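The block that comes next holds chain A.
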Amino acid sequence: MNPVLHPLTLVTFFPLLGVLVLLFMQSERKNALRWTALITSLITFGISMWLLAGFNAQNPDLQMVIDLPWIQVAGWNISYHMGVDGLSILLVLLTTFLTPISILSTWTAIEERVKDFMLFFLLLEVGMTGVFLAQDLFLFYIFWEFTLVPMYFLIGIWGGPQRMYAAIKFFLYTMAGSLLMLLAILWLGIYQGTFSVPELIAKGGIPADIQLWLFLAFAAAFAIKVPMWPLHSWLPDAHVEAPTAGSVILAGVLLKMGTYGFVRFNIPLFPEAAVKAAPWMALLAVIGIIYGAAVSYAQKDIKKLVAYSSVSHLGFVMLGLFALNPQGIQGGILQMVNHGLSTGALFLLVGMIYEQTHTRDFDVYGGLWKLTPIYGTLMLIVALSSMGLPGLNGFVGEFTILLGAFGSESIGSPWYAGLATIGVILAAVYMLYMFQKMFLGPEGSVVEEVKKHGHSIKDLNWREIVTLVPILVLIFWIGLYPKPFFALMAPTVDKLVAAVQAAAVAMH
Partner candidate 1 sequence: MLLSEIATSGPDFFYLAPWVVFFPVIGLLINMIFGGRLGEKAVGGIASTASGLTFVVAVLLLISLRTHHEGATVLLAEWISIGELQLDWAFRVDTLSTTMMLVVGGVGTLIHIYAIGYMHEDVRYKNDPGRFRRFFAFLNLFIAAMMILVTGDNYLMLFVGWEGVGLCSFLLIGFWYEMDTLAQASTANAMAAKKAFITNRVGDFGFLIAGMIMFWAFKSVQFDTVFEAAHHVAEHNPGVILAITLFMLLGVAGKSAQIPLYVWLPDAMAGPTPVSALIHAATMVTAGVYLVARSAPLYTLVPQAQFIVAIVGGATALFAATIAVGQYDIKRVLAYSTISQLGFMVAAVGMGAFVAGMFHLVTHAFFKALLFLSAGSVILGVERGHHHAAHGHHHDDHAHEHNEVFDPGDMRNMGGIRKRMPLTFWVYIIGSLALAGIFPLAGFWSKDEILAEALSLNFTVYILLAVAAFFTAFYMGRQVWMVFFGEPKHEAAEQAEESPPVMTVPLMVLAALSILGGALNLPGLGTFTHWIEHTYEKFHLHLHHGEFNITVAITSTVLALLAIGLSWVLYGRKAVTQDQPDPLKRILGPVFVGMENKWWVDELYWAVILNPYIALARFTADVIDWRFWHDWFHDKVIAGTFQWVSRTLLDRWFDQRGIDGFANGLADSTKELAQWLRGIQTGFVRNYALSVFIGVVVILGYLILQ
Partner candidate 2 sequence: MTPELITFILLASIAVASGLGMLFSRNAVYSAIYLIINFITVAVFYLLLGGAFIAVSQVAVYAGAIMVLFLFVIMLLGAEKLGRSGDTLPWQRPLAIILGLGLVAETLYILFFQAGELVALKDLPEGFGSPSSVGSVLFQEYLLPFEVTSILLLVAMIGAIILTRQEKKNAGR
Partner candidate 3 sequence: MLPVSYYVGLSAVLFAIGALGVLIRRNAIIIFMSIELMLNAANLAFVAFARVHEALSGQIFVFFVITVAAAEVAVGLALIVAIFRNKQSIDVDQMSSLKG
């Protein structure tokens, strides 16, 4: 197949076309710019649907592989190697799905430098999709690092008052981790002679002690991105300062790149080290779950609460991944999607009210449900999804993760899962706290405040509802009938688990 028209190439690089078009448009024509970006991202979503149609869920291996020699000089064995399998297909879809939604959410929120914003946003999409599709470590690293740049600008230009600080912190933190990963990638390239992930997995045979170091180097990059406790310190800053769409993408996709990295690289490349590290990763994950939940509860800023809740939620994902059994890993991957949807939607919702009130302080809110019934109902559904109410998507992920972790041999003790289950209680505590503070009780002072400026708080308009409805549909769909989602990843995960178990057996 023509490499340019290959579906993976297309889905990754199609937004660049939009970028090109945008470059030649006048920056004053804001609506035209918005439409261009939106349509570009929608077409990209369409392409990803085409990708899904061609995806064979029964096949555990990489599919639609495109593997062109790229840099094959002087012992370098770098290829343009992309492929999709059960581990990544959902995340690709999540990316292409959330991007148009985020763009739609900026319709009225971003009035300044619309052109630049859309440019960066589409560039970001390229990077993110690439991260999930790249099967060559070099290529992967390029996409991985590249995502930093547009995100940096998104936070730094359109962010809140502390945006520069947050942007730089975001950049430096993530880069710190990725540079260690870079060394590990280079090590693999030198001593294994290839950067191709499938080849590296097939080759194996890295001595256990070196595996551990490499594992740690990769983990450094991914753990910061996830972020795992205690490396989460950049997250609240980035989230609080980022514009709504930035937060959505940050929470929805960028954080997933970290967890995805674990399951795509750390576990299959260094299976022995992964088995060895599993209890420790689980411990960190559990601490993250409880800690994130407790800290969320004590926040005064809505966005910060949601930000910290991510620490807790991604703790679940990590716990599931390092259960190293089918339930845990499938649950983990599904939970990545779930978190992307729920937290993404939460940020969207917070952004929508922020546009009207310009404050995120809990204390001034209250009683909004009466004024904005649709908004309140949607928020409730999303909050419930986020706290894992059965029947909604969050539960399916959380339960399978906990179940997997509970009986995981590599974690070795049900205590981790047991403690993590407390996180389920605490999730209800902070989510309900948020809901109660914003929507229940008597009217908060913000209502008066807004009235003083000659406005009144309005319920969601059609555009906003349209933005949210796709997410809600998925929230219910995954909650009630997650089978198609699990079916997409099951063979790949089974294969992965089998490989890890073989390694674990060989270790003993």
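Note that a contact is a pair of C-beta atoms (placed from the backbone, for glycine too) under 8 Å apart; a residue touches a chain by one contact, two chains touch by 3 or more; residues count from 1.
On the choice of candidates, all candidates are chains of the complex that A comes from, given by their letters.
None of the values given here were measured: they were computed from a predicted structure.
Between chain A and the candidates 1, 2 or 3, a touch occurs in this complex only for 1. Every residue of chain A that touches candidate 1 in the complex is listed here, in rising order: 164-165, 168-169, 172, 230, 233, 236-237, 291, 294-299, 308, 325-327, 330-331, 366-367, 369-370, 373, 384, 389-391, 395-396, 399-400, 402-403, 406-407, 414, 417-418, 421-422, 424-425, 428-429, 432-433, 436, 439-443, 480-483, 486, 490, 494.
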